[in-house]
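For chain A:
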Amino acid sequence: MSNMRSLSFDAIIIGGGGAGLRAALELAKSGKKTAVLSKVFPTRSHTVSAQGGITCAIASADPNDDWRWHMYDTVKGGDYIADQDAAEYMCSEGPKAVFELEHMGLPFSRFDNGRIYQRPFGGQSKDFGAGGQAARTCAAADRTGHALLHTLYQNNLKNNTTFLNEWYAVDLVKNANGDVVGCIAMDIETGEVVHVKSKATVLATGGSGRIYASTTNALINTGDGVGMALRAGFPMQDMEMWQFHPTGIYGAGTLVTEGCRGEGGYLVNKDGERFMERYAPNAKDLAGRDVVARSMVMEILEGRGCGENGDHVYLKLDHLGEEVLGKRLPGIVELSKTFAHVDPAKEPIPVVPTCHYMMGGVPTNVHGQAIMRGEDGKDQIVNGLFACGEVACVSVHGANRLGGNSLLDLVVFGRAAGMFIEGALNEGIDYLDASESDIETAMKRITRWNESESGETVPELKRELQAIMQNSFGVFREEENMQKGVKQLAELRGRIDNAYLPDKSNAFNTARVEALELDNLMEVAEATAIAALERKESRGAHSRYDYPDRDDVNWLKHSLYFPADKTIGKRDVNFAPKTVDTFEPKVRTY
Partner candidate 1 sequence: MLQVSIYRYNPETDSAPYMQEFQVDTQGRDIMVLDVLHMMKEQDNGLAYRRSCREGVCGSDGMNMNGKNGLACITPISEVVKGNKLVLRPLPGLPVIRDLVVDMGLFYQQYERIQPYLQNDEPAPAIERLQSPEDRDKLDGLYECILCACCSTSCPSFWWNPDKFVGPAGLLQSYRFLVDSRDTATRERLSELEDPFSVFRCRGIMNCVAVCPKGLNPTRAIGKIREMLLADST
Partner candidate 2 sequence: MVTNITNLGRSGLSDWLIQRVSAVILAAYTLFIVLYLLFNPDLDYLTWSGLFAQTWMRIFSLLAFISLAGHAWVGLWTVTTDYLKSTATRLTVQLLVILAIFAFLVWGIQILWGA
């Protein structure tokens, strides 16, 4: 190992999506020696697929809009396990972050008065739920994620950020004190493995939707950050909370934005009935995503699904007219034609709830600092480790994320992490260097793959993992089935630990990357499964047949998954916002 090359930075940001690029921008502006390490060229990150918009009370559609109303929606949407100090921070800082994006050049759609266009999205209200539907999602047609990611990348170019593009982070490096002091990374193009030293290591690796067979997520969303943090021994929070987006295109899994329903589209069953009127009489198709997804599954299970097998429903948009579709939802028209072979101006789109977003992740505070549990049972900051974006669990989304809140999460907490790290670097950070054996520990798993001589191969094992998750940890969950799933995963882990990488070449070896990703999928899947089995209630996206009600007595808590012994602990939810009164848990109806 001693001949391994090493690179040194003040801060290394792992992941080139919205959160990573926003954090990098902050640090690049401050002149800190920063690098973004991304396994794909940054604009290929999954942020690019976000469609509908970025939810934020910028008071454009409604001049009297208030970030506190947005905060209320967020807390309620998260079924009351969103941390209220974090939701407060996100919703109040949000406008600043959105205006910054606009100043950077993001091509937002506009109202006639020249202000940013905002559309209604699910779970949005005025006046703390009393004032009816709000329109709070700032949009660039239905390509907001693309516009946002490109804008951030462009501004990083402007500020001369260093990019390590097509580099893959293998594992975190910890020193003798347990501080995170960098990572092991592989240059995919050459296969060279490098020790990246850093005073601050930021996980911005995004989601892990690829643990499910059917997902809206990109093929690259393999939970690399979660995997690295778990292997380094750090806990994960609320991993049972997976959002199933109501409208994934049936068969293909590609996303159809909630903005379709925001613009006036609605769901119908095989009888042509607008069934959401029964499940959510007020918000109808714009209820929380968990509510809509469950209602769709109920329709399908009760025999009112569409198609030959009755296994999906329809999203009706034709009544909006070609002009609205062309102006506000052009990307959706394209996607429907390509993946569903329907023109939404003429026919409805077949849709089905599809895995979309990981509410859980690395627990952090609002500065992006990773949190673990100290020996005294209290929260303790992990020195040197930060997380922001989907991989982090701040937690602003609680048990269910509202549409449009993920993009806001990215820019607000990417920015916050960048600002905090800048301050910390100014004050001086001095951790012990990693020793040879610390580095070797982090090299263990890539070494294992490189030395594997026989065994099962990656694609087969991955398919099996995805099938287990799909079958046992989907929209509705139940004890016995989950028990079975957990057992199957344990057995699968043994097989993955002995799996085989046939191609050992160095130049752009994507097979090696996929093998390393499989390890991470395994970590995410197991954390999800064990947390889901443990949370004996139904809350937000976590719905159990056997525990159909919310249990605020026992479970108004975050779950914490500890990798060392694979146990679940509980962590208090923050109910102490600084400038507003606490939103007390109420029955959640739409």
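Basically, contacts are C-beta pairs under 8 Å (C-beta built on N, C-alpha and C of every residue); 3 or more make two chains touch, one makes a residue touch a chain; residues count from 1.
Quick note on selection: all candidates are chains of the complex that A comes from, given by their letters.
Predicted model only: the values in this text are computed from it and were never measured.
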* Structure fact -> In this complex, the candidate that touches chain A among 1 or 2 is number 1
* Structure fact -> Listed in rising order, chain A residues that touch candidate 1 in their complex are 40-41, 43-46, 48-49, 58, 98-99, 102-105, 107-116, 140-141, 143, 146-147, 150-151, 154-155, 157-158, 189, 218-220, 252, 254-255, 331, 334-335, 338-339, 457-459, 501-503, 505-511
